[in-house]
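Of the protein chains in this complex, all but one are displayed in their positions.
Letters A, B and C mark the chains as written, and numbering starts fresh at 1 in each.
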Amino acid sequence: MAAPVPVMEMDALQQLLLGAFPVEVHGRLGRVVDLVPGRVRMRLDPGPESLRPGNLVSGPTQMGLVDVAAYAVVLAHIGPQPMAVTSSLTINFLRGATLAPVFADAALLKLGRRLATIDVRLWQHDAHTLVAQATAIYALPA
Amino acid sequence: MAAPVPVMEMDALQQLLLGAFPVEVHGRLGRVVDLVPGRVRMRLDPGPESLRPGNLVSGPTQMGLVDVAAYAVVLAHIGPQPMAVTSSLTINFLRGATLAPVFADAALLKLGRRLATIDVRLWQHDAHTLVAQATAIYALPA
Amino acid sequence: MAAPVPVMEMDALQQLLLGAFPVEVHGRLGRVVDLVPGRVRMRLDPGPESLRPGNLVSGPTQMGLVDVAAYAVVLAHIGPQPMAVTSSLTINFLRGATLAPVFADAALLKLGRRLATIDVRLWQHDAHTLVAQATAIYALPA
Partner (left out) sequence: MAAPVPVMEMDALQQLLLGAFPVEVHGRLGRVVDLVPGRVRMRLDPGPESLRPGNLVSGPTQMGLVDVAAYAVVLAHIGPQPMAVTSSLTINFLRGATLAPVFADAALLKLGRRLATIDVRLWQHDAHTLVAQATAIYALPA
């Protein structure tokens, strides 16, 4: 199977994300730093409000980044349909994340007519040493 | 099996949660409204910054509440050990949540020596009409 | 929300399950022992071929029972539509299961138009001491 072809450019995708969420959470959205067929890479620079006990980046911060990256890779390939909604999300936390940039690599496992399934991997310094791995399922507008 | 007995009171538990997280996120933590053997109920009053397209309470807001409620029910039964960390979390979003209080009912499925497994159900107006169901696994400090 | 009302009787449901699967696996299907609104209980008597190292009932045996119980509670409430298919399944193994009857309590969390979400709990001697907890999502025929 050839990877699906994006229908949006990186800048338009970033604008779509910013427009879709309230300005108060823009700092937690991260930004799109790469977009290729079937894949999006996002980068988040977590602030001190993202920390949990142990000075680690909190689980909800990571889950938020997973969710946005999955949303981004879906919209990049189906176009601006903000009503795509998360149907389920499973995340495995693998290592503590420190107060440094967190990258999210989101890859479409399947882009179906009704559902999209996305693999998302979070990492900090090295794309092979994962902070977390997640799978998200998005329900697509009919 | 008898349900495990809490070792903390509700007020002390709430103070522990507030102390564990940065003040910037206190508005997203919710508060403990009930504590019985094996179970904690939390309530979150989401603000406009919690919304996603469609004026629905965002997935990350719901995942944050799940994570805090799971953390709360674990600490309520093992005492103030803030270094308990989420190992994995699976959430199924069942219905859109509107801008109204969201309740989280967290129940210990198993409190082991190394891992705790928690069922969390989110609802808004009626405890039987679920907004989301989640399962979290916490790794416990040795 | 009132629990959904079953549209099949227990005997018809059992016959439907037996007819849907090859005779070679009938011994692994278990049988329906209770059916009430929103819920089905199944019982499996595992044989020695179900064991894994440590003389414990194997994970795949447990996952098979979860899948059948979820399928049974869905069909009990939508009628004989064998083409309902599992979309995703998450299982948490909580305690070793020994060579004794395993019960599966399957409860509909949501019966939607396109998806059904089901909570399944496995236990052996006491319904409160769980062997495993699982969540399954079934995609329903259009």
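Observations, loosely collected:
Quick note on the criterion: a contact is a pair of C-beta atoms (placed from the backbone, for glycine too) under 8 Å apart; a residue touches a chain by one contact, two chains touch by 3 or more.
Given the structure is predicted, the values throughout are model-derived calculations rather than measurements.
Within the set C:37, C:59, C:79 or C:112, the residue that contacts the chain not displayed is C:59.
Across A:5, A:18, A:36 or A:109, the single residue that touches the chain missing here is A:109. Touch with the hidden chain on the side of chain B covers residues 87-88, 90, 114-115, 137. The chain not displayed touches chain A at residues 1, 3, 90, 92, 94-95, 109-110, 112, 117, 119, 126, 128-130, 133, 135, 137. With the whole complex as reference, residues 20-22, 24-25, 28, 48-49, 51-54, 56, 58-60, 63-64, 67, 82-83, 85-93, 96 of chain C touch the missing chain.
Heads up, the rule we're going with is that only the chains that are shown with their structure count from here on.
Relative to chain C, the most remote chain by averaged C-alpha coordinates is A. Rounded to whole angstrom, the centroid-to-centroid distance between chain B and chain C, based on C-alpha atoms, equals 27 Å. Each of the following residues of chain B touches two or more other chains: 90, 92.
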